[in-house]
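So that we are looking at the same thing, I have put the structure below in structure tokens.
Removed from the display is one protein chain of the complex; every other protein chain stays in position.
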Amino acid sequence: MSYNKEAEKFIDGKFKELIREKSTFRDELTYIVDKDSIIDILKFLYEDEQFEYNFLTDLTATDWPERDERHEVVYLLYSFKDNTRLRFKVRLKEGEKLQTATVIWDSANWLEREVYDLFGVYFEGHPDLTRILTPDDFEGHPLRRDYSLTYEIPQFSYNKDEPPEVI
Amino acid sequence: MGLEDKIPDGIILTTLEKMVNWSRKSSMWPFGFGLACCAIEMMSTFMAHFDLARFGMEVMRPSPRQADLMIVSGRVSNKMAPVVKRLYEQMPNPKWVISMGACASTGGVFNNYAILQGVDRIIPVDMYIPGCPPRPQQLIDGIVKLHEKVKHEKLKQPVEKGKKK
Partner (left out) sequence: METKHMTLNMGPQHPATHGVLRVKLTLDGERVVEAYPVIGYLHTGIEKTAESKLYHKVVPLTDRMDYLAPMSNNLGYCLAVEKLLDLEIPAKAQWARVCLAELTRINSHLVWIGTHAIDIGAMSMALYGFRERESILHIYELVSGQRMMSSYFRIGGLSKDLPENFNEEVQKVLDMLPSRIREYEDLLTNNRIWRNRTVGVGVLSREEALKSSITGPMLRACGVKHDLRKAIPYSSYDKFDFDIPTRTGEDVFSRYEVRVEEMYQSIKIAQQAIDGMPEGAWEAKAPGIVSPPKEKILHEMEALIFHFKIVTEGFHPPEGETYVGIESPKGEIGFYIVSDGSPKPHRMRVRPPSFINLASLNKICKGGLLSDVIANIGSVDIVLGEVDR
């Protein structure tokens, strides 16, 4: 499952100024692009008829609290034409907002809500940006690396009289 | 429930007690709601191969108002916990609870922010069944043991000792 070399050449040429980094690992092609231009790139690829990267497989995020731009929002595209994938990433600082992808795909609705719920990344223009998995009154964003797992010490016979300790 | 309240103090019930307990035990109506993986094993228990109808329990009630046994089958998340408690409160007395599986009993492998570490923190539990998920035979064993417990319950329970009433 290698990536499409022609598509790589095409994107390298077309979006030269917008690409900040490019990497390949285990035959997977990843672009890191400017946060303001991501929707334009995705829209272009959606309408493009040469490579047809018009299927949003996944939209998720990763968190790197030690970095200045801590959030990475990941878009994974798929082309039915030649069965290859393409990954785009955007780096965001804490509190920075990103344009919503719901204008292109309907599936981005819930996926962005999930990223908002679990990472606290805001999407501008999203029709219904509310918590989806955690309870409505939940505080914090659990999938951030600095959010603790809240492990509770189980009670055995030797510590049965002590109240459970939450780490 | 009705009967116990109407009996004046100083009256001991023996044969009636046995009969009432026997009928309660023999036609227990479980509340048909499932939570997670254990719910699938619970369904297997009710279906053809294991056939819980042999123990007078073939009918699952979709409404808590008509049920007297709640099988908490699976992990209870913090979002679901208020719902489970509400459902328990909606069930008429006398009622029993089986905590099925490791997750419902202790939180299981999921010791984290999302999962309630044991359903006994919100509702009283009569029978714990270990396993992840327990085999249908284990669930049947738990139910038979619960029947045994119901058989020996007192109709007139002291308020401070018993959880019911």
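Chains: A and B, in written order; residue numbering restarts at 1 for each.
Keep in mind that, in the parts below, contacts are C-beta pairs under 8 Å (C-beta built on N, C-alpha and C of every residue); 3 or more make two chains touch, one makes a residue touch a chain.
What you are looking at is a predicted structure, and each value in this text was computed from that prediction instead of being measured.
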Residue of B:M80, B:M100 or B:L146 in touch with the missing chain, whole complex considered: B:M80
Residues in subunit A touching the chain absent from view: 1, 25-26, 28, 30, 54-58, 60, 62-63, 74, 76, 80, 83, 85, 87, 105-107, 109-111, 114, 118, 131-135, 142-143, 145, 147, 149
Touching residues on subunit B - with respect to the absent chain: 32-37, 39-41, 43-44, 47-49, 60, 62, 74-75, 77, 79-80, 83, 87, 109-110, 112-115, 132-133, 135
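Heads up, the rule we're going with is that only the chains that are shown with their structure count from here on.
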Between subunit B and subunit A, distance of the C-alpha-averaged centres to the nearest whole Å: 43
Interface residues, subunit B side, partner subunit A - complex: 78-79, 106-107, 111-114, 117
Subunit A residues touching subunit B - in the complex, by the definition given at the top: 134-135, 142, 147-152, 154, 164
